[in-house]
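The structure's right below; bear with me while I get my questions together.
Of the protein chains in this complex, all but one are displayed in their positions.
And then subunit A:
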Amino acid sequence: MDMTENRVLLNANSISKSYGANDVLKGISLEVHAGEVIALIGPSGAGKSTFLRCLNYLERPTSGGLTLDGEQVFKNPLNPSKHELVQLRRRVGMVFQSFNLFPHLSVLQNIVLAQTLNGKRSKQEAEEYAMKLLAQVGLPDKASAKPSQCSGGQQQRIAIARALALDPEIMLFDEPTSALDPEIADEVLKVMRDLAETGMTMIVVTHEMRFAERVADRVLLLDRGRILEEGSPEQVFTNPTQERTKTFLQAVLNR
């Protein structure tokens, strides 16, 4: 089911990033429509994580601009203010490969923390909302557990709930299942598929080609800091235009 609207939610305009002489991103432009699910694929070291992290400014692009819902995110993209950074990150959720739950807090507190500190909800409202999200990711009985008492798949589902607690307009996933065994990855992928069906806008860096094929509206193949191939899953997987795309897909499918 395609939930894509016409409205452009996020516009990345010619994002470049260099580490010294290493040009990791070479001017990537991308329009993400509201409700769209984009799968970002590509070989390791292509710059996928870096690109994703430029979208919430965990990494500061060397040049390029961002607009969110038609508005410039930063007055001066090269020198963002603390306030602008915090605002951007409250609207853009992120899920990491290594979950990064806070080990000193309970599962519930992990989901409550940012809601209350950001002044979004009172403690009681935040806890109720957290319980609702835990139910949504299938873990209502883990509220008082510590992250260390949860399996990897459970931790990642909790991390998704934690990001959703801020009601983000768009969710970024950086290889959310790469640290998990295949059977366990499926439980996380299911939560993500359900989320996509609610109309959430998502950019997912992944090596799960079946997920990309089934859930994504658009597939982008990033290679050496450039978008090499772009199209519907069908186009990219069955009819790639570039020789390198074929080689990459072959390598992934033969793993």
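The criterion applied here is as follows: a residue touches a chain if its C-beta (ideal position, glycine included) is under 8 Å from a C-beta of that chain, and two chains touch if they have at least 3 such contacts; residues count from 1.
The definition used in the following text is that contacts and distances are computed from a predicted model.
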item	value
Name per UniProt, for the chain absent here [options: "L(+)-tartrate dehydratase subunit beta", "Cytochrome P450", "PadR family transcriptional regulator" or "ABC transporter permease"]	"ABC transporter permease"
Among A:N11, A:N56 or A:T206, the residue in touch with the chain that has been omitted	A:N56
Contact residue for the chain not shown (choose from A:V24, A:L166 or A:A185)	A:L166
Contact partner of the left-out chain, one of A:Q87, A:S106, A:Q136 or A:Q235	A:Q87
Residue of A:A114, A:A145, A:I184 or A:I227 touching the missing chain in the full complex	A:A114
Residue among A:N13, A:Q72 or A:S98 that touches the chain left out of view	A:S98
Missing-partner contacts on subunit A, residue numbers	56, 58, 82, 86-90, 93-94, 96, 98, 100-104, 113-114, 117-118, 148, 159, 162-163, 166
